[in-house]
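Okay, here's the structure, questions in a sec.
Every protein chain of the complex appears in place save one, which is left out.
Now for chain A:
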Amino acid sequence: MDNIQLENTEPVLETTKLNSQKKLQLWLKNNLFKDWKNAIVTIVTLMFTIYLLANIGKFLFASEWNVVTDNLRLLFVGQFPIEEIWRLWVSLLFMSVLLGTSWGVWRGIIGHVAISLGALLLVFGILPYTENESKVYLFSCIATIVVFYFVGKYVPKLKIPMLVLWILYIPICLSIINGFGVLEPVKSNVWGGFLLTLVIASVAIICSFPIGLLLAVGRRSKLPIIKYCCILYIELIRGMPLIMVLFIAQLLLPMFLGGIQLDNVVRAMIAFTLFSAAYLAENIRGGLQSIPRGQFEAAQALGLNNVKVMIFVVLPQALKAVIPAMVGQFISVFKDTSLVAVIGLADFLGMGKKIAANPEYLGKYMELYIVIAFIYFIFCFLMSHVSKHIEKSLGVGTR
């Protein structure tokens, strides 16, 4: 236990010359059994841990996972029509191309992402419950990542095309799903499960960033109209619970827009984008305020105009300072998408709930939720892992 180490202030015996068994004994004595209070805490904690582990083990062995394996498709794509599912696989293959090439071109952190996602695909590829057709797709995705890794490695010129393709990735995918206007589009009311979570979260994250940036800069503007509009917007949104913003987008937005019809999923995307933009704006404003006045003055004195001062001098420093806060916001957007259940959409968690409600799988919701939690965790952890690396790599030469 950690709290015991705090008491470890006396000079510890010199351990360097002793053999490893003696070292272990000494370590145990110094850290876990220093005096009788210490020993009691250690023993009680140990017993409790064993008890917990035993129960977890019992649950894992006694549980039946067929509730998950039978419903893999529902969990991941909802009621997406089977005959059109190839469109999703094409999108995933496209992503594998981009990921593999970017890994080859940039190495480093993108490799971590590629390997983690590849491993996840591999797990589902190996599981006996996955359908054969899906297995083919899964393994071809993995192969694509590897092949394009080498392509990227030997053709470093691909950097700029890669950036462009990444920016266009979501629009391209959405148009694949909608059949390029040639094929019959797959209506968004059948999107569900992890697909829906991913689509809403990524659209919200990507769109809220520029909006948040403009709001943050606008809030510091010298023009009162811009300034007060931004303040009004930010404070209004921050003063409302997310569920309410969702309801507003759901019920009031169609009214405000008059004749323009927006489907449910688009309304949810708008709600999340608007909500997240307000919080991002405040995060970014914090970063802007951390930039000393001298930086503005030095840039202005060189003759840079206000826009260039922002782009070249202020924003790079401000955004770097708030990467942790921004990624925190992105992660919470990703998880908050589970709230779309209240407006009748079946996202990843919502789909899990629906499956658990099926009498056939009565009482087996734990297995289901564990798997869902695990996949949420992988994605959130990847995001924070990537952000930590970006922070580190941008930290060169800081004061």
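In this section, a residue touches a chain if its C-beta (ideal position, glycine included) is under 8 Å from a C-beta of that chain, and two chains touch if they have at least 3 such contacts; residues count from 1.
Here, contacts and distances are computed from a predicted model.
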item: Hidden subunit of the complex - UniProt protein name among "Amino acid ABC transporter ATP-binding protein", "2-oxoglutarate ferredoxin oxidoreductase subunit beta", "Exodeoxyribonuclease 7 small subunit" or "Aminomethyltransferase"; value: "Amino acid ABC transporter ATP-binding protein"
item: Residue of A:320, A:335, A:354 or A:385 in touch with the missing chain, whole complex considered; value: A:320
item: Absent-chain contact - pick from A:128, A:224 or A:294; value: A:294
item: Contact partner of the left-out chain, one of A:86, A:312 or A:377; value: A:312
item: Hidden partner interface residues of chain A, rising order; value: 292, 294-295, 297-305, 308, 312-313, 316-317, 320, 394, 396-399
